[in-house]
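One structure coming up, written as structure tokens, with questions to follow.
A protein chain is absent from this complex, but the other protein chains hold their places.
Moving on to subunit A:
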């Protein structure tokens, strides 16, 4: 029941993001999309992912997007509206993607996957949250991608600092 609530909210708000012409409303509607997806994560027992989603996307990315829109719109005293171009091709590509994804999902026959049938309903068992197992996995099996991601972020940070520095010699 809760899943359908979150799913409908996510789909409606995502559709609004695409269809509205006001960039700022699209940004705020994205907030609802992200929150409902976080709710769906919680229903899937992925509490850590849900909170990370809030932390990174709502607290970081969305605020950045809103800041960008607010600082750059109303340049000549009127709000910037997004224009729709390539209507035919856009609809065609989106429709084909939908068909392809639906075909793949229906073909996969998810309900009969072996690991899904062996899993117990109490996914977490004695654990209170998934944090502990995620932490151990990150430090053992997935340590290389984890460190690579941190290196990438460091490079991005240095690049941003360099771009933002005033060039005094030039």
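As a working rule, a contact is a pair of C-beta atoms (placed from the backbone, for glycine too) under 8 Å apart; a residue touches a chain by one contact, two chains touch by 3 or more; residues count from 1.
Everything below uses one rule, namely that contacts and distances are computed from a predicted model.
Visitor: Given the options "Spermidine/putrescine transport system permease protein PotB", "NADH-quinone oxidoreductase subunit H", "ABC transporter ATP-binding protein" or "Spore cortex-lytic enzyme", say which is the protein name UniProt records for the missing chain.
Guide: Cross-referencing UniProt, the chain left out corresponds to "NADH-quinone oxidoreductase subunit H".
Visitor: Contacts of subunit A with the missing chain: which residues?
Guide: Residues 24, 28, 31, 47-48, 51-52, 54-55, 58-60, 62-63, 66-67, 70, 127-129, 131 of subunit A touch the chain absent from view.
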